[in-house]
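Removed: one protein chain of the complex. Kept in place: all other protein chains.
Up next is chain A:
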Amino acid sequence: MVTSATLYNVLHWLNFTVDIRNVCVFLAPLFSSLTTIVTYHLTKELSNPGAGLVAAAMISIVPGYISRSVAGSYDNEGIAIFCMLFTYYTWIKAVKTGSLSWSVICALAYFYMVSSWGGYVFLINLIPLHVLALMISGRFSHRVYVAYTTLYCTGTILSMQIPFVGFQPVLTSEHMGALGVFGLVQLHALVDYVKTKMSTEDFNVVFQSVISTAVVLLLGVAAVLTFSGKIAPWTGRFYSLLDPSYAKNNIPIIASVSEHQPTAWSSFYFDLQLLVFLFPAGLYFCFANLSDANIFIILYGMTSVYFAGVMVRLMLVLAPVMCILSGIGASTLLSKYMKGLEASSPPSAGASEKKAKKSDPQSFLRHEISLAFVAMMTFMFVTYALHCTWVTSEAYSSPSIVLSARGHDGSRIIFDDFREAYNWLKHNTPEDAKVMSWWDYGYQITAMANRTIIVDNNTWNNTHISRVGQAMASPEDKAYEIMRELDVDYVLVIFGGLTGYSSDDINKFLWMVRIGGSTETGKHIKEADFYTPQGEFRVDKEGSPTLLNCLMYKMCYYRFGSLYTEGGKPPGWDRVRGAEIGNKDFELDVLEEAYTTEHWIVRIFKVK
């Protein structure tokens, strides 16, 4: 947000009167173009300019990154990836040159990263890990010492200026790794210095005794601090990355977000295609030419591959490193084989016959192979480009507020129900009306209908959301008490049974039950009650009576029982669940229907 404000002010100062909305909408694409440039420079540092070009070309269209940087998606990750890659670039430069100025620029880039995204924790653990790996593999040098010390001190102090971070860098376990490595780095440099000043035997004695006392002391202090609670344990979000089953068992609200689900292999392929196997090839080449910078990129690649496997959302962090390593891999392969192509050009007339004969068989054979290889690589790149453009246009370009589908004759049908409902709310309800809906739609209602809502996408207040879940899952009379307690005037539900829209509230209902039952006041809500005795979730006559009489069911299916939805099916046929609903002719006691949109997607009810 600070970035957008700064850009807006700068543009206005230059007398380009761009509306703030346009600044926000185009911020993400602007920064992704900057990311492409940074990727080029980063890969150039790691390998050569050719690899840089390939990597930049790949990251410009990779779907994994485009999904979060579409124009109009105004979220942290749009600028966070740019900041992250810029920090990495300056870090690599600092390690390579050992200059103070690059380290300070790195610290500033790190500060920018901290201010933009909570994922900075990844950075502050990856860079110490890199330093540790360098120390273990014996590549520690004065340059690394300068770079890391400067970065840690300046960067941490700067990051503590952000109110959200505050004193976390010295209190929480997530930052302890960096502090530990900092201490280790000082020790290592001290040892190196002392070694140059003393003879070998004296040094050995001093070294061993000092090391042992230091290690014991450190461990003791760390243990005391952890057990006395001074150092807070890992918070839920990050702990669930290390122990993936933690969220599923303990915190339903983290487990329910669809982006926090683990990644199936087809999602990897969907978002990255070619890169999935160019990435290991690039890794192999990095191992072959090991250097300080290459070790960093190897570590970055391995850790992000693990995290992307745990959480779909972190595919975003994986995409840049995949592009970088694939760029290295592809350009190494191509440069070797292009040389084969060039060498195969017919020898100049001046060359002697013997020489021509000798070099001819080798180059001739390699010419065909090189041709075949280059052709295949070209084909693969073409499929990559096609795949990326197709995925972007089909999966990531649709606005989420207006839906579209193709009719039987191929014509496009537009479902503008959301905006229709929000506009109705805006114009037909009193200004201080309170609307209850599930948290997914909170921000939309606030922004477009301009009404107060009970819970929204900022899902920090778990008890409140749980209360709403209990209201949705209880029968009408119990729900009425909860709604009176929350002082609700209108209730809004999303229903896809008429159109076949599958992200509706009935499909999300089990999460409402789980979250509703997860707090004290919701103890009577048990997920098992909403299933049939056979353990299925059904909305037809076989469905569980608790489900067929709860508030959500009644709201969604009010008056639906008499509607013909699909040819050849009985009235009240739910097109998403594929079943005729069980509870049809009922009246609502505590609510009255206020508005239903054209395709029945949004339904609004007034509390009596």
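Worth pointing out:
Here is the rule we use: a contact is a pair of C-beta atoms (placed from the backbone, for glycine too) under 8 Å apart; a residue touches a chain by one contact, two chains touch by 3 or more; residues count from 1.
Going forward, contacts and distances are computed from a predicted model.
Here one chain is missing from view; checked against "6-phosphofructo-2-kinase domain-containing protein", "Tumor suppressor candidate 3", "Armadillo-like helical domain-containing protein 3" or "Dolichol-phosphate mannosyltransferase subunit 1", UniProt names that protein "Tumor suppressor candidate 3".
Residue-wise, the contact with the chain that is not shown comes from A:301, picked out of A:169, A:301, A:320 or A:582. Among A:42, A:310 or A:555, only A:310 touches the chain that is left out of the view. Screening A:23, A:109 or A:283 against the full complex identifies A:283 as the residue touching the chain left out. By the touch definition given at the top, chain A reaches the unshown chain through residues 137, 244-245, 248, 257-259, 262-270, 276-281, 283-285, 287-288, 290, 298, 301-302, 305-306, 308-310, 329, 332-333, 336-337, 340, 343, 359, 361-363, 365-366, 369, 372-373, 376, 380, 383, 386-387, 390, 394-395, 398, 400-401, 403, 405-406, 440-441, 443-444, 457, 502-503, 526, 528, 533, 535.
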